[in-house]
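Omission of a single protein chain aside, the complex is shown with its protein chains in their original locations.
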Amino acid sequence: MEGLEVSIGSLRLRNPVLLASGCVGYGEEIAQFVDLAELGGIVVKGLYMSPRVGNPPPRTWETPSGMLNSIGLPGIGIRAFVAEKLPPLLERRATVIVNVCGSTEEEYEDVSRVCDETDGVHALELNISCPNIRANGRCPGMSQQETYALVTRVRRVTQKPLVVKLSPNVTDIAAIAMSAQEGGADALSVINTVLGMAINIETGEPRLATGMGGLSGPAIRPIALRMVYQVAQVVEIPVIGAGGIVEWRDAIEFFMAGASAVQVGTANFVNPRASVEILQGIAEYLARHNKRLPDVVGQCRIAPR
Amino acid sequence: MEGLEVSIGSLRLRNPVLLASGCVGYGEEIAQFVDLAELGGIVVKGLYMSPRVGNPPPRTWETPSGMLNSIGLPGIGIRAFVAEKLPPLLERRATVIVNVCGSTEEEYEDVSRVCDETDGVHALELNISCPNIRANGRCPGMSQQETYALVTRVRRVTQKPLVVKLSPNVTDIAAIAMSAQEGGADALSVINTVLGMAINIETGEPRLATGMGGLSGPAIRPIALRMVYQVAQVVEIPVIGAGGIVEWRDAIEFFMAGASAVQVGTANFVNPRASVEILQGIAEYLARHNKRLPDVVGQCRIAPR
Amino acid sequence: MPHYLTAQVVSIEPLKEYVRLAIKAEPIAKEMRPGQFAMLSLGCEPLLPRPFSIAMEERGVLYFVFQSLGKGTARLASLRPGDSVKILGPLGRAFSEVTDMRPVIVAGGRGIAPFFELVRRLQRCAPVLFYGGRTQGQIVETGFFARRTHEMVVTTEDGSMGTKGLITEPIAAYLSDHRPPIVYACGPHALLHKVADLAGDIRTELSMEANMACGFGICMGCAIPAGEAGFKRVCVDGPIFSSRDIRWKDLK
Partner (left out) sequence: MPHYLTAQVVSIEPLKEYVRLAIKAEPIAKEMRPGQFAMLSLGCEPLLPRPFSIAMEERGVLYFVFQSLGKGTARLASLRPGDSVKILGPLGRAFSEVTDMRPVIVAGGRGIAPFFELVRRLQRCAPVLFYGGRTQGQIVETGFFARRTHEMVVTTEDGSMGTKGLITEPIAAYLSDHRPPIVYACGPHALLHKVADLAGDIRTELSMEANMACGFGICMGCAIPAGEAGFKRVCVDGPIFSSRDIRWKDLK
């Protein structure tokens, strides 16, 4: 795929299609179906300093055109990742972005420091938006203050491209985006999952052991697209769109709304080759309309009322 | 349908199934398919003092398991409604709830006053949550202050049951719910539509003339259910659940999450008899489990982490 | 009054670029009048039912002629005899059926649909049909229409059938020396606008389209700029409108 390079801050991507965090683990399994060197990059599953087991099952439930998950960030810890999982990814010539997590601001800093010191980590995606850790889906990304504070602290410990991943569970996504930009973010990922719930009517129990979980998939696409548009209207830094992208047409909508790149998440569960098929479709669309990606990015404008 | 009566404040409903505002106009057309006297009630299309034409087309667009709308509250005005549309509704022995709108706090008051003075209006549903009036979907329901201020003002002009309809496009729905309760609400409708967007990739134009619109239908059910649960956990007043209810099972989920009644909206477009079929299913479920509605309401509890 | 039924597919077959679908729905067939439509759905995916003109009615069976475009029509096109569909109809206002001779009918592409039943009912008035398409694949059932019309003029943009060119040309020529009692038209809005202009003060009835959610007046989604100001609902105030009623300048 030629001529599809995009720059996210100082990070140069082969093309605008990334694998979304938590939807491809550490890349081993998905590599059976897609050549990671052909994609823009892979954002690996969220990582803390220490290993974590994650939430009790059931962890997933299907909903109309979507799914709820309460995985809860199980993982082997950043050090084990660097030692065991990163080398094979680099052998596959993947562009690797680490989804940085932390129970405290210190832990976010520590994980970021490890990423900064590790050559093979090309960029950081700060996960301030996981709804599956605290009660009621609370996360730092729901507050401008917490967002600004966390981003500034992490910014101090790394010069690598710093992407901040926003939560959709807010009143004013544009305001949070501005806080992240002021804090020093090089780019923004929009959006993480939408807090949702489902109940088993035979037992009265929630379908997920944690009660609530994150909604993803095509169901949330209109919400994600709206938030990408709102964010792209106010920030100067690039926006990476995510939320219900399952085919190339969806990706084009996100570009037109202002995204410079996209992440493919839930679609990988339905079709392991979704990401490369989407990339192919984007290339064909651009060729058909003889346009370059930048011509399409932000093409959609809402007329003022 | 016997034994399904519910009280929403001082409002006594025959049963817990209501027709949602904006999804059945003023009731004439839907009455060709359902006997309004058999339902809990009908919430009519949002009304201002003066007639309004609404937003330019296109006004609707389908999305995965959902739809976007930017109708924008066209209507004949509360006076014309009372004169022309209310009498036939009352002849049909419908329980009538007026969805109260206003461009200013004064207009909300004025419409509420007319409702208060009109015998046939059984209750008011204060619409502080329409995403299709101001740019970026802004509405009073996105601020605790605006919500509290508006509810207190309207509370002063009427003793009739006052339901306040909340917006899902907020960080903390429970906080907004508390503001509405403190303002004097007798009940809360949860939720109105979720702000969304879709783009035509052949033209780069938004699918809706207004750009953004309200997402409804099964796609948003997990979000609505979660918000009903969060609200029911903190308020003392009854909660009316709405959001993607298309069959009786969905309604039971909302009861278990804490809703005392439900509203059926988008489902009416897919199946004009959806509301009565849902009511039937609820009755059969309760009979099968030999339970009464109150046994089921709030049955679902999330274990503290 | 519209009926909401679960109905059975009697037959389904390709009709050149389109699909002809036959559905058994007696109560609707009994009451339908040309120009009216029905909402067809296959349950909840896609969520919304789809509006289609009722092309014809025969012994309790409704015929539809539709183009497979997006996912809704694609799913409808994949139906097989014996499958069941939900159907709501008949819906909307019908064409007014005149008794005077030589009414003019204009169809653009799939706009032919509502005219199957109309030409049958107007046969004794010897209607004149102007039928245009992009290519021959969009011109269907010429025999059916030739037998029931006084004259049938066919054009295609690529000349693959009938005269090469736009259907508006022969219409303009015809109207310059005839004054039909009425002009009926169905097709792309651009064509309908042009026909309205050509017809001038001749009574003209147009079948309009808008995105629809409900199809029976409850969602207010199908707004079209009509009347003095504001909007009308295509599904209940239309789909058949007098050309005078449409505010073309506000119609994008």
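Think of it as A, B and C in the order they're written, each chain with its own count starting at 1.
FYI, a residue touches a chain if its C-beta (ideal position, glycine included) is under 8 Å from a C-beta of that chain, and two chains touch if they have at least 3 such contacts.
Everything quoted here is computed from the prediction, not taken from an experiment.
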- prompt: Which residue from A:V246, A:V262 or A:V296 sits in contact with the chain not drawn here?
  reply: A:V246
Query: Thinking of the whole complex, not just what is shown, which of A:Y48, A:W61 or A:Y108 touches the missing chain?
result: A:W61
Task: Please give every residue of chain A in contact with the chain that is not shown.
output: 22-25, 28-30, 32-33, 45, 53-62, 65-67, 69, 71, 74, 217-218, 246, 266, 268-273
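As a convention for this text, only the chains that are shown with their structure count from here on.
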- prompt: Among the chains, which is located farthest from chain C on the basis of C-alpha centroids?
  reply: A
Statement: Distance between the CA centroids of chain A and chain B (whole Å) is 33
Task: Could you grab the centroid distance between chain A and chain C? Build each centroid from C-alpha atoms only and quote it in angstrom.
output: 47
Distance from the mean Cα position of chain C to that of chain B, given in whole angstrom: 36
Statement: Within chain A, the set of residues that touch 2 or more other chains is 64-65
Message: Can you pull out the residues of chain C that are in contact with at least two other chains?
response: 44-45
